[in-house]
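Apart from one protein chain that is not included, each protein chain of the complex appears where it belongs.
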Amino acid sequence: MANQRRRLALSVARKDLRIERRSHVLTAQILPFTLVTMVLFAFALDATSVLQRVAPGLVWLAVLFSMMIVVQRAFAVETADGALDALRSAGADMSGVFFGKFIALVVQLIIVEGALWIAAVLLYGIELRLGGIVLLVTSSISATCGLAAIGTIYGGLASGIQGRESLLPLLVLPVASPVLIGATRSAEAAFGIGGTVASEGWPWLGLLTVFAVAFVVVGSFAFGPLVDD
Amino acid sequence: MRGYLWSSNANVVRVEDGGESPSVCRVNDVPTAHRNAVVMTDVVAMTGGFPALAGIDIQVAEGEIVLLAGPNGAGKTTVLRVCAGIQPIARGSVSVLGFDLRTDLAHIRSNVGFVGHRNGLYEDLTPAENLDFWAKVIGASPDEVDAAIDVMALNARVRDTPVSRLSAGQRRRVALAVLVIRRARLWLLDEPHAGLDASGRDELDGILRRAAASGATVVLASHELERATALATRRITISGGVIDGGDRNG
Amino acid sequence: MTTITPTTKSSHRGTGTTATRVIGLLATVMCAWLVVFGLILSPADRDQGDAVRIMYVHVPSVWLAYLAFIVTAAGSAIHLFGRRHSLQADRVAGASAEIGVVFMGVTLVSGMLWGRITWGVYWQWDARLTTTALLFVSYIGYLAVRNLDGTREQLARRSAIVGLLAVLEIPLVHWSVKLWRSLHQEATVLGTDLDVSLDGLMLFSLFVGVVAFTLVFVWLLLHRARTMAVVDLAAQRRLDDALIARRREGGN
Partner (left out) sequence: MSNAGFIIGSYVLTFGAIIGFALRTIRLGRKLADDLDDSEKPWL
């Protein structure tokens, strides 16, 4: 059973990533979108000192917004020709499908985050300290897992219902607020923004990890009943 | 293990029959010695607050090719969806391949294949990749994939073209190949002839006949009455969500 | 509230029963008491002055809002894990969430008015306020899920899951916002905290408020859940009618 689920999860994840590679939606649409957002933030705030102060928050806000598109895209692929229905009606283990979509989402979000951090360093002039790298990487991974889990849960819920795309942000953004807070603070600590030191970031990493574990576990149980009809 | 379509060497243990389905044949069109693939008794099913099925009784024996006929909105698609286990019923009882719909949904779903207006394929992937994905999901061997490709006559060019660029008939054949890979024992096809050209229809008929000959049961809803009647071993006419009056023996 | 017309065919008008009438009467009396105690009889606070009077409606309403969400979670759990997948539990969950959203909206508004007096600003990024605001949005999302398309059972199951997810959110959101505020000390310098030292009459007024709002909650919950039951019943009846029409269409 566990083996079968892992195989299903890996096939779904590999399939999703292959579709992304083939369709170039991530590279040709979502990444440009996030980079434009970063430029627009600079126009709106219009002061390098302010930008440097709030850069981590802006990066994670941009991640949150692009996540909405990535999630919608991930489920549009499933519903376009009824593929998720086919999986469901073939009796595929839905928690395996959950993990598959989750893994693919994590990979895509990490690519987005990488591009955003590079943009933040280049455009806003923030500098990463050597001691902050570990904190930044671990907290980003934890945060991404949490976001991907809630994205998969609520994306699955909204996927079955036509004309309800606006529901996704309403459901996801309040739940995602702890991730936004935690990831932003730990990134500030990692970059040493506002006189913070890296050690101040570790409680936030704890929060992000608890969040990610909670929603991955819940999602693996809740996903099946949510997409079933 | 029962012989499956073109893949009797399947090494994955499938769920066995739950025994004879209860004999609720009211009309003498199904010999009781036959196993029933589908038994629907007084089924009511709702689609969006509308009773698409209003108390329908249907029996289909294993190995049959049954044509569901009737006007648009008669409930043909809903019958298929109920049998596939993807449409809940409000009243009545349904047994598919000996499994009860209310208690054994998982067994029904893993043994039944449904192809409707949508084919359930990933449009950005090629047929080969789609079939490969399904083989991994089910745990089927590469041989089985090859067999399915052979049966559906998917040539190399079709195999490696993204599904979004295939014709309706080619997509349909890929969708049926998925059913073969899944070793579905009951094929539920909604308007399988729609959008196919003459040769595509002939091919499809041949595929379905061979499927039935090797033990699968086929239930298809179709508007192409002449063609489908020639293919089908029996015809059930539905109207207004119930079996149409005196047409039970088709 | 409304003019009571003589009952015609039933001794129980609408969704009322003797029990709800008693609860409703008690709730009204207690609310009147609350106004008298809160606005007139209780003393002004030493630090906060008359602003403390807002507390007698603010604290009971936030308390009731959280109680309502716990009831929603309980109803969702009973629906989801119960053997019968009771629709009654689902209706109680939905009714409770609606009432919770009303109470929470009221909490936010009265809290902002209170904050305007004591802090000089309507909003402060205080842990409690922020958590409440986020949960308010979450439960609006829950109510939106309840209004989606689908069969009755489908809707009930979906909203039960979302109801349980929302309650899982409460500790996580609260923890994160609290941690956020505790690391940014400047926020608390802004003004006095909302905590006040309560004397006997103030405590009693608060107690009256909690009892009054609890009665209001129970009364609203009964009526709202019953109304939902009638809606379900009407849908069932429409199904029966449609079934007859459908059979006629079939010519049988």
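Residue numbering begins at 1 within each chain, and the chains themselves are lettered A, B and C in the order written.
Criterion: a contact is a pair of C-beta atoms (placed from the backbone, for glycine too) under 8 Å apart; a residue touches a chain by one contact, two chains touch by 3 or more.
Here the structure is a predicted model, which means the values were calculated and not measured.
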item: Which displayed chains the hidden chain touches across the whole complex; value: C
item: Contact with the hidden chain (one of C:22, C:41, C:113 or C:203); value: C:113
item: Footprint left on chain C by the chain that the document does not show; value: 1-2, 9-17, 31, 35, 38-39, 44, 49-51, 53-54, 57-58, 61, 98-99, 102-103, 105-106, 109-110, 113-114, 116-117, 216, 219-220, 222-224, 226-227, 229-231, 233-234
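Please note the rule applied: only the chains that are shown with their structure count from here on.
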item: Innermost chain, taking as reference the mean of every protein Cα atom displayed; value: A
item: Whole-Å gap between the CA centroids of chain B and chain C; value: 49
item: Mean-CA-position distance for chain C and chain A (Å); value: 32
item: Multi-chain contact sites of chain A, meaning residues that touch two or more partners; value: 229
item: Per-residue multi-chain contacts in chain B, two or more chains; value: 88
item: Complex contacts: residues of chain B adjacent to chain A; value: 84-86, 88, 106-110, 112-114, 116, 118-125, 129, 133, 136-139, 162-163, 178, 182
item: Chain C residues within the chain A interface of the complex; value: 80, 134-135, 137-138, 140-141, 144-145, 148-151, 154, 157-158, 161-162, 164-165, 168-169, 172-173, 175-177, 179-180, 183
item: Contact footprint of chain B on chain A as seen in their complex; value: 4, 7-8, 11-12, 15, 18-19, 22-23, 77, 80-83, 85-92, 229
